[in-house]
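Note sheet for the following structure.
One protein chain is absent from this view; the other protein chains keep their places.
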Amino acid sequence: MKVSARNALNGKVVSIKEGPVNSEAIVELAGGEQLVAVVTSESAKHLGLESGSQVTALIKAPWVMLMTECDDIRLSARNCLKGKVVSVSDGAVNAEVVLELAGGSRLCAIVTRDAVEELGLESGVDASAVIKASNIILAVPA
Amino acid sequence: MKVSARNALNGKVVSIKEGPVNSEAIVELAGGEQLVAVVTSESAKHLGLESGSQVTALIKAPWVMLMTECDDIRLSARNCLKGKVVSVSDGAVNAEVVLELAGGSRLCAIVTRDAVEELGLESGVDASAVIKASNIILAVPA
Partner (left out) sequence: MKVSARNALNGKVVSIKEGPVNSEAIVELAGGEQLVAVVTSESAKHLGLESGSQVTALIKAPWVMLMTECDDIRLSARNCLKGKVVSVSDGAVNAEVVLELAGGSRLCAIVTRDAVEELGLESGVDASAVIKASNIILAVPA
């Protein structure tokens, strides 16, 4: 498999909560962080997701929001991963920001250039990556 | 808090509908518009969302779709906000379009340059911003 998604994080399912249409999977990453993914219940069944399943979480870079100075706020987004900026590449409208997470994984986010300026994102700056559970795709070996 | 999301709209929760995995919150913005956000039920509980809660709705610019001449169509997207284009900034592939909503709030959308041309988006043009409920992140003070 080769995917365009800039983020492919390996982990293990630690729990599944099933609903009639959607199910919520909690995935523990190699680096220790936990990710929450919402997938359709049909997918969860079809992929055989259960506690212990090895999965890869795929996250497109534009689905990652970046946040700094986050002590005064709580978010509905279930995934909020602390890290440090390791690179910023500017385009005309967007910029690609790469974060290194505490556990060593790297996360790539596409945000606007205005955001890069406002948040003062540059190599070495602390920032958190925020990802809605519904924007994570889970992959398992065929 | 500083976030990369270009859109941070303040409002008040007016109702919550809970499901086993996801919950739906209806938020009334300062300008009078209503937004519908779908968040996980775990988040709704964790943030203590209930009727009357003050929240900020965070929406990344690429999650906003723009629409013109929309009288002949109805969409599954729960959020369809009328406004007027106030600026367009072109990149190579994408463009950033800022809309002023009826209630005075501004919304930033990233769409392709082809879309800007096809829809004739330029300062002063009427357009609606369409946002899926599942693409809204709610924030509350810590």
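Which chain is which? They are A and B, in the order written, and residues in each are numbered from 1.
Throughout what follows, a contact is a pair of C-beta atoms (placed from the backbone, for glycine too) under 8 Å apart; a residue touches a chain by one contact, two chains touch by 3 or more.
Please read these numbers as outputs of a predicted model, since none were measured by experiment.
Only one residue from B:14, B:75 or B:142 touches the chain missing from this view: B:75. Screening A:61, A:85 or A:119 against the full complex identifies A:61 as the residue touching the chain left out. Residue-wise, the contact with the chain that is not shown comes from B:65, picked out of B:13, B:29, B:65 or B:139. The omitted chain makes contact with chain A at the following residues, 1-6, 19-22, 37-40, 42-44, 46-47, 49, 58, 60-62, 89-92, 94-96, 108, 110, 134-135, 137-142.
Although one chain is not displayed, chain B still touches it through residues 17-24, 36, 38, 62-63, 65-78, 91-94, 109-112, 114-116, 118-119, 121, 130, 132-134.
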